[in-house]
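Omission of a single protein chain aside, the complex is shown with its protein chains in their original locations.
Chain naming follows the written order as A, B and C, and within any one chain the residues start at number 1.
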Amino acid sequence: MRWVVRGGQSSHEVEVERQGDEFTVEIDGQRHELELVSLDGAVASLRFLATGRSLQITYHHGSNGSWRVTVGQREFDLEVLTPAEAVEAVSAARDSGPSRLMAPIPGKVVGVKVKPGDEVEPGQPLVVLEAMKMENELASDQAGKVAAIHVVAGDTVEGGELLVELE
Amino acid sequence: MRWVVRGGQSSHEVEVERQGDEFTVEIDGQRHELELVSLDGAVASLRFLATGRSLQITYHHGSNGSWRVTVGQREFDLEVLTPAEAVEAVSAARDSGPSRLMAPIPGKVVGVKVKPGDEVEPGQPLVVLEAMKMENELASDQAGKVAAIHVVAGDTVEGGELLVELE
Amino acid sequence: MKLLIANRGEIAVRIIRACREMGIGTVAVYSEVDRLAPHVLMADSSFPIGPAPAAQSYLDMDKLLAVASESGANLLHPGYGFLAENADFAERVEAAGLTWVGPPPGAMRLMGSKTESRKLAKSAGAPIIPGLMEPITNISELETFVDEHGLPVLLKAVAGGGGKGMRVVADRDELAGSYERACSEGQAYFGDGRVYVERLVDSPRHIEVQVVADREGNAVYVGERECSIQRRHQKVVEECPSPVVGPELRKRLGEAALAIVKASSYHSLGTVEFLLDTNGEFFFLEMNTRLQVEHPITEEVFGVDLVQEQIKLALGEPLSFRQEELVPRGHAIECRIYAEDPLRNFAPSPGRISLWVRPGGPGVRLDSGVIAESVVPLDYDPMLAKLIVWAPDRATAMKRLHRALSEFQVRGVSTTLTLFRALVGMEAFRKADFHTGFLDKLLTSGDLEKLHGQQDPEAEKAAMMAAACLATASAGRLPDDLFAHGDDSSWWYEGTRLLHGRFPR
Partner (left out) sequence: MKLLIANRGEIAVRIIRACREMGIGTVAVYSEVDRLAPHVLMADSSFPIGPAPAAQSYLDMDKLLAVASESGANLLHPGYGFLAENADFAERVEAAGLTWVGPPPGAMRLMGSKTESRKLAKSAGAPIIPGLMEPITNISELETFVDEHGLPVLLKAVAGGGGKGMRVVADRDELAGSYERACSEGQAYFGDGRVYVERLVDSPRHIEVQVVADREGNAVYVGERECSIQRRHQKVVEECPSPVVGPELRKRLGEAALAIVKASSYHSLGTVEFLLDTNGEFFFLEMNTRLQVEHPITEEVFGVDLVQEQIKLALGEPLSFRQEELVPRGHAIECRIYAEDPLRNFAPSPGRISLWVRPGGPGVRLDSGVIAESVVPLDYDPMLAKLIVWAPDRATAMKRLHRALSEFQVRGVSTTLTLFRALVGMEAFRKADFHTGFLDKLLTSGDLEKLHGQQDPEAEKAAMMAAACLATASAGRLPDDLFAHGDDSSWWYEGTRLLHGRFPR
């Protein structure tokens, strides 16, 4: 099967052929013979047949082709998409419309860092939410102009509650 | 619901009423208010509402009403039967016919302790099977006369293979 | 004998373990979300004390005392956090006829006050940071202080805390202006415009001394701990002994701590915190009148059981060891494992722990408040566990920590294991070349991501290949949807995207 695998800044085309626990994987023009066997649906062993190199991996399969994979001591959030899905995802991102900042977790609003009409940058903090005895800055994931703010400091909000709208 | 619970040498009639995680249990003429909540299908917490006494239990549910329950540091093999099943089980035991000793695990026969025609007692060793680097005596679970022996010392047997028949 | 633990999480488990070894029965309390927490599973009896918010459960003195009475408990251990340093609660516990496992309430109150404890430390002869003992009343007092002690100085709002309301002055010309702003900030933020001045201790190390005292006036110090690896004034990694404290300094620190213990009529366990400056001078900071999170590293190095000792002392027993018997052996390091994501600005990560593979083998201790399938609630401090390693020397302990981290596998929540894996590869950490500002500086510099990326550089490509294989194997099947645990998953996913936009759609 053919996949587009994305993680961090990079995107790779990967071709996989499977025979039972053995896989032939082509990535960046290189072929690898791999063996991948799973202990219990969360822990697996990845082995390179040519060298015997063994890696313990743990994994979670999320929705929409998302996989969280730990290799050795590092954790990666990856998207594994069919080529068609990959094209669609790119155009979806390009056409993204107004953005809504929702409370990721229940908590208490301890600060609102912007006001309607402000221009914001990606990564700029919009709201500070206290949860688990910690203050958490909720940042914008895109540039835009603040259209509406639905909370004030001191509000208690539920997970998923709308906090800020960008236009 | 009404159950007959058997373990070791004893048998108890137990009456259970359930309301969510709370149970009213009558056993040996005594009523107990219990709370039983499960973490993950194998570990649970049992709590006596009157005293707050808490017990961590682990459990496995086998076939035919069998439960293996660990309470504190002790492990119990129990049968939980409906009254009808309990009556049936007793008569089945009474009418038990010829008995067949099968290899519980794959291994190598290192000794046969009886010969056809021998009278055997319950608990008397019939065959010695080597597995996991250990010799294991397989004993008769009833009195009877040896009808046939299907293995000789040195044989390698599979789990479930017939070793000895009693009549 | 029965002991009620007015706490949850790993410290409740730690106390149950101590009691079980001492033959003391244990009474756990739990809020609604903690019904199946390990401390409840392990205790001999357990009682509900209300809904999740701590104010309605673990901080509710009336409920705790009602359970103490209902359960027939004779002792109460507050753990750390929650009510552990609340002298009023200690008094109520004692008034209810229970034994409070902690210091006398009077000593708690005295040492709990910043100004009082500072005065007491000074009178006991412990070095304190040069500064005025009372708030500044006019600018000339401040100028006189600077004439005497030089610059830089630190202006501190009387009512400030947690790093807020502090202002550093390095230039004499800015003295007056800074003082005015400090006063107005104090008024604005804390409703109290009074300001202190102290000499600024630059790049200090946090060194604390474990003390143990009985009611008969016997007291010992059990070495020191180095806790300079902090994030926003919260300890993250601790070591025993401090890599920069030798026998001579250890003795001076210990004796300064004991002087404070004696001057305050203290008994039970306690921790006297000091700042150590780059010249090797140390200054009293504050005293913690309770069992400390990081007590295990002292236990490992000195071969003592501090929690059992604390309970024995509460029962009126004399100290079970003398100063000369307390000989350190080897080196211990503790890492606090939090349900937070270091790569997403330490966003909290509650949820269900779907995989929990612990490290083991020689020199590895885990004090944990969770097991596989535990739910990490939103409502409390997100510490899951403490990983403690011991080895014959610090260099080996570092290697052992690295090894233990490589074995530790957690799924379902993000954890600070990621931080420790990056830290343990840092030269400055391995060489103990740090101070209390080290970690915050590292985190704001963005170097953590870089360090994380430098570990095992081939891992990313292997992960991509593995994911492609997994996707191939699961193609045509329903998604395992392993992230999804009912309500827990949507916010996790949403939260991750919103916080940093890093998680794929």
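We take it that a residue touches a chain if its C-beta (ideal position, glycine included) is under 8 Å from a C-beta of that chain, and two chains touch if they have at least 3 such contacts.
Small disclaimer: the values here were computed from a predicted structure and weren't measured.
In the complete complex, the hidden chain is touched by one of C:Leu3, C:Ala54, C:Ala182 or C:Val364, namely C:Val364. Taking the whole complex into account, chain C touches the unshown chain at residues 13-14, 17, 20-23, 42, 296, 299, 303-305, 329-330, 357-358, 360-368, 371-372, 391-392, 396, 399-400, 402-403, 406-407. Remark: the residues of chain A touching the chain excluded from display are 37, 39-40, 43, 45, 47, 51-54, 56. Contact between chain B and the unshown chain involves residues 1, 3, 5-8, 10, 12, 14, 16, 18, 23, 25, 27-28, 32, 34, 36, 41-44, 46, 55-80, 89, 92-93, 101-107, 122-123, 131-134, 136-139, 141-142, 159-160.
FYI, only the chains that are shown with their structure count from here on.
Mean C-alpha positions place chain B and chain C at a centre distance of 49 Å. For chain B, the set of residues that touch two or more other chains is empty. The set of chain C residues touching two or more other chains is empty.
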